[in-house]
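Missing here is one protein chain; the remaining ones are kept as they sit in the complex.
Our next item is chain A:
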Amino acid sequence: MDTSKRRLLGQIAAVSAGAVFIPLAEADGDNTPTKGKRYGMLIDLRRCVGCQACTVACTIENQPPLGQFRTTVNQYEVTEGDNSAFMMLPRLCNHCENPPCIPVCPTGATFQRQDGIVVVNNDWCVGCGYCVQACPYDARFLNHETNTADKCTFCAHRLDAGLLPACVETCVGEARIIGDLNDPASRISQLLAQYRDDIKVLRPSMGTQPRVFYLGMNQAFAERIRGEAPVRTLMTDSGKELHHGH
């Protein structure tokens, strides 16, 4: 069997990819281990097929108002020369080690649990929206029904019950891995160690120390992405406009 051509494909990629590498090790501060669990998520982008199962499962499990999302998967067409490819980028709250949403909260409604999960106490939240603005990841929104800040909780209610988050459970490509970063035997710890130089986080320059990690991310996606917005207008085939996107 002739494998020479396949090897060659790999070599070319390595040269090209090497030029844009910034390993997590250089972009992120140290993770100070705390006692007990510290939840984090690893998303293997090579496995993400952009199917949106996680997005839908999350909205059904967590029942945000229609049109508001705790997690999304953005799909980007990337073109270089004659070649185009898709990049799928699932996004959610990064449950940062240094979460910028917490200090701006005037009531203390937003806080970090012992296990690292950043949550909002709906009884205390006054819906001022400071946290929504402070988050560099657009991970928060003001829930139209509750008028409180809303966001991904890693499905803490499920983790606390010994179950997996909805998005992880239904991830068709098995791209999403959740686990205890403080347990070296956990799957996520092992993968982070195995792929240490290839792991990236979103917007490392913000110093937030995210605990959602990406494998297979093109460096261009780590910071703000330049590009065209998708078409959001809703129109029928006779030209009747039902909703204009913004």
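Methods note: contacts are C-beta pairs under 8 Å (C-beta built on N, C-alpha and C of every residue); 3 or more make two chains touch, one makes a residue touch a chain; residues count from 1.
Keep this in mind: contacts and distances are computed from a predicted model.
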Tell me the UniProt name of the left-out chain, picking from "ATP synthase epsilon chain", "Tetrathionate reductase subunit A", "Response regulator" or "NADH-quinone oxidoreductase subunit J".
"Tetrathionate reductase subunit A"
What residue numbers in chain A mark contact with the hidden partner chain?
1-3, 5-6, 8-10, 12-13, 16-17, 19-20, 44-53, 55-57, 59-69, 72-80, 82-88, 119-124, 127, 143-148, 150, 153, 155-159, 161-164, 166, 168-175, 177-179, 186-187, 216-220, 225-243, 245
